[in-house]
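Have a look at the structure below, then the notes.
Every protein chain except one is present and positioned as in the full complex.
Labels run A and B following the written order; every chain starts at residue 1.
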Amino acid sequence: MNWTKKDLLGITELSKEEILFVLDTAESFKEISQRDIKKVPTLRGKTVITLFYEPSTRTRTSFEIAAKRLSADTINISASTSSYVKGETLKDTAKNLEAMNPDVTIIRHSMPGAPHMLARILDSSVVNGGDGAHEHPTQALLDAYTIREKKGTIDGLKIVIVGDIIHSRVARSNIFTLRNFDSEIVCCGPPTMLPPHMEELGIKVEYNLKKAIHNADVIMMLRIQKERGGVSYIPSVKEYSAFFGLTGEHIMNAKKDVIIMHPGPMNRGVEIMDDVADGPYSVILEQVENGVAVRMAILYLLLGREK
Amino acid sequence: MNWTKKDLLGITELSKEEILFVLDTAESFKEISQRDIKKVPTLRGKTVITLFYEPSTRTRTSFEIAAKRLSADTINISASTSSYVKGETLKDTAKNLEAMNPDVTIIRHSMPGAPHMLARILDSSVVNGGDGAHEHPTQALLDAYTIREKKGTIDGLKIVIVGDIIHSRVARSNIFTLRNFDSEIVCCGPPTMLPPHMEELGIKVEYNLKKAIHNADVIMMLRIQKERGGVSYIPSVKEYSAFFGLTGEHIMNAKKDVIIMHPGPMNRGVEIMDDVADGPYSVILEQVENGVAVRMAILYLLLGREK
Partner (left out) sequence: MNWTKKDLLGITELSKEEILFVLDTAESFKEISQRDIKKVPTLRGKTVITLFYEPSTRTRTSFEIAAKRLSADTINISASTSSYVKGETLKDTAKNLEAMNPDVTIIRHSMPGAPHMLARILDSSVVNGGDGAHEHPTQALLDAYTIREKKGTIDGLKIVIVGDIIHSRVARSNIFTLRNFDSEIVCCGPPTMLPPHMEELGIKVEYNLKKAIHNADVIMMLRIQKERGGVSYIPSVKEYSAFFGLTGEHIMNAKKDVIIMHPGPMNRGVEIMDDVADGPYSVILEQVENGVAVRMAILYLLLGREK
């Protein structure tokens, strides 16, 4: 297929074919980061802007490394400390940046829809690096990549997502991705952290962690989003951990070759225990590595699209 | 002509011939940013330092993009958060940076004359990226570039500058630039925001916005510098806006092909209304685009000067 989309705003805008095309493209880029000379000239002379209104070293670094390994020039704008917050509208900021002829802007913003607004204004590409509790598409794509890499498929699996589903853009983007495939999706967490009507979307809800992960192929743990007020939805972190923190004992209940995922940063001892995080089923660091490959693929596809 | 100056400290130090030479050079660079591969090897192996003691994403980003499109290496130092503020003098900071053999340092500082002090100490080039309420020469050069591009000339025009003239380094540098040409310069604003004795410099003063922009070819709106205490010079922002905020109605009074400029970031609804900012006469985004070209020209001229 040929990639035609200008932007990557959310998984909801991608077809299954497009999702698979991203994963296939990422496969060819993964090897570059393992070379001795980790650089190809593909995006030489392209300008990549990271515009982060929320602090994030992890995602920003992953995009910056992806861009540099493709030989693009990168400009980092941390909007919390920038003049852009001095009363200028996001629209004006965007138009100003556009006037400097960037090729792609990666935006993280606490406001859901901010990347979409940007994309409508700009002729150049926009990537959603996380918008509020809405979407975080590159995280979901790297998660899908990791599942496919480890399981050989994204179909026929039991995939359990555990934690603060309702506040998690990672969970949302993952659910939107996985619904394209023939896998069973189970969401697990305290009732206050699960959105209503999930069953109507074909998603199972289970309040008991042990039951949820029975026979699971994939367990995705979510971070308790303290900074989004997640803690106020549970009696205490200690109690949350007692009921929903993943332990080595839990894993006995899952499939023998289960994989454990986490988008990071982990709250060790809260949602995930050390023996799981560092154990043989954990693919958490593979997720990070795959993140660079998937982001290289996204930059490559958006900037090389058919115009 | 051959460029011989080591530094760009202020417009007052440039001859008319030098100003025009910068504009001519910028013309040849503008096209690079519109290419598919926006990069030329001109300044490969050169080190460009941005040393910003005041927050500014806009200007810093413009310089950084300009440097990278010329293949220079860029180092960003945000002095407000740096160890350089720990009691070290600006002179020592400068000498330390010089010892690392940079080719050019772009400095923004709240103290007028800071770039000049630096330039005397350093053998390498210094560019004034804004010093207090003193000068902001690259802004004035990109404004002149934009006027010439749109009007074909900088002579024979009526150019009106509106707002907080007395606190504005942009206004100062623009006035110094425009005085080299045969245009009528009119400054307009509340009396508390206009410096005395302007008429003696050949500049007209007009307190009524409607009268000021009558028959104008160019209208430059200035930002109300809340962060420099500009607000204390006016009864209220609302009253300022009622008297000096530019509306679509005002523009009827100007020439048919008037252009509206603003150095950004705009306070929409204060000094400029939406219909003007986004209207057909606005060249505000062209200014931003030309800023990259002018800064490429400056870096090119300073680093390629006759020694």
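Rule of thumb we're sticking to: a residue touches a chain if its C-beta (ideal position, glycine included) is under 8 Å from a C-beta of that chain, and two chains touch if they have at least 3 such contacts.
Note that the structure is predicted; figures quoted are calculated from it, not measured.
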Option touching the unshown chain, where B:Thr12, B:Asn96 or B:Ser110 are the choices: B:Asn96
Residue of A:Lys5, A:Lys68, A:His116 or A:Arg305 in touch with the missing chain, whole complex considered: A:Lys68
Interface with the undisplayed chain - residues on chain B: 44-47, 49, 73, 75, 77, 79, 81-84, 86-89, 92-93, 95-103
Absent-chain interface as seen on chain A, which is shown: 33-39, 55-58, 61-62, 64-65, 68-69, 78, 81, 226-227, 264-268, 285-289, 291-292
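We take it that only the chains that are shown with their structure count from here on.
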Gap in Å, rounded to a whole number, between the CA centres of chain B and chain A: 40
